[in-house]
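Missing here: one protein chain of the complex. Every other protein chain is in place.
Per-chain numbering from 1; labels A and B assigned in written order.
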Amino acid sequence: MEFFERFMVPHPSFLIYMSMVLIALVSIALVAVVTYFKLWGYLWREWFTTVDHKKIGIMYLITALLMLFRGGVDAVMLRYQLSMPENAFLTAQHYNEVFTTHGVVMILFMAMPFITFFFNFLVPLQIGARDVAFPRLNLISFWLFFMGAMLFNLSFVIGGSPDAGWTSYFPLADNEFSTSVGTNYYMIAIQIAGIGTLITGINFITTIMKMRAPGMTLFKMPMFTWSALIANLIIVFAFPVLTVALAMGAMDRLFDTKFFAIGDGGMDMLWANLFWVWGHPEVYILILPAFGLFSEIIPTFARRNLYGYNAMVWSMILISVLSFTVWTHHFFTMGQGAMTNSIFSITTMLIAIPTGIKIFNWLFTLYKGKIVMTTPMLYSMHFIPLFTLGGVTGVMLAMSAADYQYHNTMFLVAHFHNVIIPGVVYAMLAGLTFYWPKMFGFMLNERIGKATVWVMSTGFVLAFIPMYITGLDGQARRMYTYSEATGFTTLNMVSFIGAAIMAVSFGMLVWNIWYSFKNSPRNIGSDPWNARGLEWATHTPIPSYNFAITPDVTNASSEAFWDMKKNGVEIFKGDIKKIHMPNYSGLPFVMGVFFFILGFAMIFSMWIVAIIGLIGVLGCMVYRTFEKDEGFYIPEEEVKATEKKYEEMYKKRGDK
Amino acid sequence: MKVNLKGTLLAFFTLGTLLLSGCSELAVLDPKGPQAEVQANDTIMLITLMGGIVVTVLIILGVMLFKYRASKQSADYEPPHIHGHWLVEAICIGIPVLIVIFLSFRSIESNYLVESAPAAYADEESLVIYASSSNWKWHFSYPEQDIETVNYLFIPANRNIEFRLYSYGPITSFWVPQLGGQKYAMADMVTTLHLAADVEGEFWGRNANFSGAGTAENTFTVTSMSDEKFNEWVEEVHATADPLTEEKFEELLEPGHLGTSTYTGTHLEFSPAPEHSHGKTGPKVTGEQEQEDHSSH
Partner (left out) sequence: MAHVDHSKPLEYATEENDLKIFGFWVFLGAEIMLFGTLFASYFALVDRTGTGPTAAEIFEIGPVLAETFILLASSFTIGLAIHAMRLGSKKATLTFMGITLALGLAFLSVEMYEFVHYVHVGAGITVSAFTSILLTTLGTHGLHVTLGFFWGLSIMIQIAKRGFTPATANKTFIFSLYWHFLDVVWIFIFSFVYLKGMM
């Protein structure tokens, strides 16, 4: 192949050219705006180099929302293609690229940064810490993730998108059947982002285990922190498996090794096993923090404590252990025989037990409560029945004999969207609405917010319930077309309408942010929801040091702020002292750029450039180890002055 | 809230009724063979049981939201701090445990049923058919009859068929919804699937596993017929069809779509299935003329 040919998109179409032009225009516009308003210096000083967990969190949030848009556009395109039989909107090749990137973007570049945003923003506040254990490493995590995400998205304009499905099964993903560099992007971009995630895992386990406020025993931790701890433990144990699998896949493609090759002893089943040994726990990495968020929101608006705290914790621990024992259920049909299938069928169904316990505990949290139906609560109340439906269809799929008929069909597609959307996406949006005032100092509009939830759920039901039916009627997944004779037409059209309605609901979300930014009052104080957790016990906007005095929760429960408000438990004891803070650093960004260069060069087998990138990465590490960085102190007077400023501000604005 | 809640409940019940009433026409729930019947019965049982769970959750949720909403309570009501009751928790754990135990036994039973030759036709020996996929076609080899077909299957009704599946390329999945299925066909091992048709008729089948740009059209038909008709067909093929040569087979393996075709002889003679090879060899791939070591056979 000619050198430059590799950089061309292999199967261009009008749609792709149009999107390329749009992407180019938007990028130029962004750079122009930032330059015009002279924002580069501000962005560099305040954001790109920040080690403040709250700001890093917000950068994750922005990336997640961008990727949600991209993955969402993919989704609508997929549903539109299938809304009519023999539709010529997308070609087979283009459809394959779209569903592959839809899957990867939504799971790895939307859902993962969204939960990482909550880890970053909430965990230190909930445990009463100044920051995470390794603030600098936290910024490296972000830049690795971000560069991985950008590298993956670059495939769209340079070289062609991956097209072997988000599971990228070999031998389909090998050079012989996936000839463009698309799958190289998959192997290497996810690798870079994955290393970032692994570092996040190490960081947050250390933070939670070592930096809790005095008096906060493990079983006094807020529920979201518990879920974060368990999710990060899963990250540390599951992501190395992905690291190895991706490295092997990349080597097969770039260096002609024979791990998953046809012939020469290669074993395609090994990829499937390794992928799902990571892939199934990955699902729980996403859903457990979602459970954690619902466990924060439901008690707040039921005005009652969470029912069965211990049962909630133990069920999460049980889920995390079981999550490593069920991966084979992703390929019951691979021919491992009745015995193996029976074992994995049972382990899979066992997960329903702790999950069921959680559902009942949320329901009983409402018992004798005083339920206020705010937007976050409405998301949660829609989550319970919709997620239950997704959960029970999961039990159906766990019946391996029957799964022979559900596997690879739209039934399966309906199931996993039915757990991930009401489970993860609703939790993210509920959490976003709930913590929005804590981040930005104003509330999102409740009327628009509630309307959004109803529109979203309507769209969801219309989009995904029909898939259960067409799946049982034999509609296989990942097929770009079908004939009219199959009779799938009507339900697929309904499904497209549902997807379009969901798109409208996301538009409403964006409109709500703009509308509320313009119209919402700013004098809302620091506890607008009458909430319960320690994260609400600090000012809004949150000062860089989080708490002027380290909270002491010895006499409080897991709902320390509620105990302080209602029962007069004193959690801020002692005097204000000087506060030790970490320094900002530009090194993580530079390292991210070198990783980007390394990754890009590897994708296109440009070895000299790759070596330069690698030397850059190693150079950053060497620089770091010789660097003397002992942070700095905010003097006592400055902390006192800041605290005083808040008091004056509240008084001036007339906050409650 | 009340109206909305009722609306949701109504929507769910309507959908549920629609789902159940439409069941009999859905391919998976309209089985024409013993394996598919096991799977259809499991599916109906699961839909009923799982529907019951969803309805229970909906009712509890509805009652809670109706009874304990703030607008129904006095302004100074302070919800109590409740830790939980052992009996409630025992019920919440106990019922799911019982359901899972029941389903586990059912799952094991069904697994052994769908993995073995159907008992109904145990008196007659299974008909062995090798089904191999290539991008994006199915090749069906009948070693006993010495026939090979492309993209269509003729089978005798009321007799067990033992399919031996493998692939010349990416992983594919052999699936005939009304007879049962599905199972992967892979390059480095042979998987076995038992199917049988209780009635004569035509059923559609496909590769259900994504295998590249041509997957959507990677379909085939299965026609089940009486023993006499099947034997007639076999004789007719031997009388009229061309023999399958190695060159012809290489040509068939070229990526793309083909209509149906029929040959005498099978490709197993010059390109055997990867049975018992432990992945030491794979089937030959289009265009590659490797010298492979088949000594392990």
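As a convention for this text, a residue touches a chain if its C-beta (ideal position, glycine included) is under 8 Å from a C-beta of that chain, and two chains touch if they have at least 3 such contacts.
Nothing here was measured: the structure is a model prediction, and the numbers come from that model.
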{"item": "Options A:L15, A:M84 or A:L270, residue touching the unrepresented chain", "value": "A:L270"}
{"item": "Chain not shown: contacting residue from A:V104, A:V241 or A:I597", "value": "A:V241"}
{"item": "Residue among A:L61, A:A133, A:I230 or A:A548 touching the omitted chain", "value": "A:A133"}
{"item": "Residue of A:E86, A:D575 or A:E630 in touch with the missing chain, whole complex considered", "value": "A:E630"}
{"item": "Touching residues on subunit A - with respect to the absent chain", "value": "133-134, 198, 201-203, 205-206, 209-211, 236-241, 243-245, 247-248, 251, 255-259, 261, 263-267, 270, 274, 277, 580, 618, 622, 625-626, 628, 630-631"}
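Heads up, the rule we're going with is that only the chains that are shown with their structure count from here on.
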{"item": "Separation of mean Cα positions, subunit B and subunit A [Å, integer]", "value": "32"}
{"item": "Parts of subunit A lying in touch with subunit B, wherever the complex brings them together", "value": "92-93, 96, 163-165, 169, 171-172, 176-178, 262-269, 272, 302-305, 307-308, 311, 331, 333-335, 337-338, 341-342, 345-346, 349-350, 352-353, 356-357, 359-361, 363-364, 366-373, 381, 384-385, 388-389, 392-393, 395-396, 398-402, 404-409, 454, 461, 465, 468-469, 472-474, 476-482"}
{"item": "Contacting residues of subunit B [partner subunit A, same complex]", "value": "1, 4, 8, 11-12, 15, 19, 22-23, 25-29, 36, 38-40, 42-43, 46-47, 50, 53-54, 57-58, 60-61, 64-65, 68-70, 73, 77-84, 88-89, 92-93, 95-97, 99-100, 103-104, 106-108, 110-116, 135, 165, 169-171, 173, 175, 177, 180-184, 186-189, 191-192, 204, 206, 208-216, 279-283, 285, 290, 292"}
